[in-house]
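Every protein chain but one is kept in place in this view of the complex.
This part shows subunit A:
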Amino acid sequence: MRWQPAELVATRTESASARTLVLRVPGWPGHRPGQHLDVRLTAPDGYHAERSYSLAAPADGDHIEITVQRVRDGEVSGYLVDVFPVGAFLEVRGPVGGWFVWTPETGGAAVLIAGGSGIVPLAAMLRARRKAVTANPFRLLYSVRTPEDLLYADELAELRRAALTPAADPIGEVCYRGDPESDENIDLFLAYTRTAPPGDPRPPGRLTRTEIARLALPPSPAVACYVCGPTAFVEFAADALVSAGHAPAMIRTERFGPTGG
């Protein structure tokens, strides 16, 4: 796979430690939601550092997006979040990965479970789902430390406003329930693990097995589950889905290790 120059044309600050980079890659072949790309940086002495990043959105012509979370002591992430200037170039190659993908053409209903920056490839699926003419139900369970750590906060808030009436589910936890008659049959559940925003009836804490079993779509051969986040989170959530009756073959996982930088 060939390395191609990519120009940084815009950025968005997503949180104190995460930045979305909009890159222009002439001739980008397109990609499927969930795929990633390789990024290569070059130092003045010719040294290269390479990392993989999930694509955060469907391609818009030759414009693509990645969201980079700064990792402590990260060699590459620190540069991409804090230094890499608009108008400058780096190299990319991709798209890569054919397993952790959802497409409007082939995809049916989906359960998306994100831990922290594991939201990124799932956001690409969610964005593709919202653009598509389909009523396939989507459930997004997003575990995040604090409201300040929430990625794509405005978009998620807009999603709630557009479709949905915030409603307490029978157990009393906040669940944003989509209208099954509309295109926006998308539910969003936010689990704050450390600090919840004022008014959130769910006390801060880790996502539980019970929540996963209750809020995911019922197990079915037509329901695919995608879990992305740190290893311990993915192990837990994937195991909870299996316990809830989802077939292991219908559960696709991607892990962000603590290292990677």
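The rule we apply is simple: a contact is a pair of C-beta atoms (placed from the backbone, for glycine too) under 8 Å apart; a residue touches a chain by one contact, two chains touch by 3 or more; residues count from 1.
The rule is short, and it goes like this: contacts and distances are computed from a predicted model.
A.B. asks: Between "Hydrogenase maturation factor HypA", "Phosphate transport system permease protein", "Sulfite oxidase-like oxidoreductase" or "Diguanylate cyclase", which matches the UniProt record of the unshown chain?
C.D. replies: Of the names offered in "Hydrogenase maturation factor HypA", "Phosphate transport system permease protein", "Sulfite oxidase-like oxidoreductase" or "Diguanylate cyclase", the one UniProt assigns to the missing chain is "Sulfite oxidase-like oxidoreductase".
A.B. asks: Which candidate, A:13, A:52, A:195 or A:208, sits in contact with the chain we can't see?
C.D. replies: Reading the full complex, the residue touching the unseen chain is A:52.
A.B. asks: Which residue, A:27, A:98, A:201 or A:221, contacts the hidden chain when the whole complex is considered?
C.D. replies: A:98
A.B. asks: Touching residues of subunit A against the unshown chain: what are they?
C.D. replies: 1, 5, 40-44, 47-52, 75, 79, 83-85, 88-91, 96-100, 231, 235, 238-239, 241-242, 248-249, 251-253, 255, 257-261
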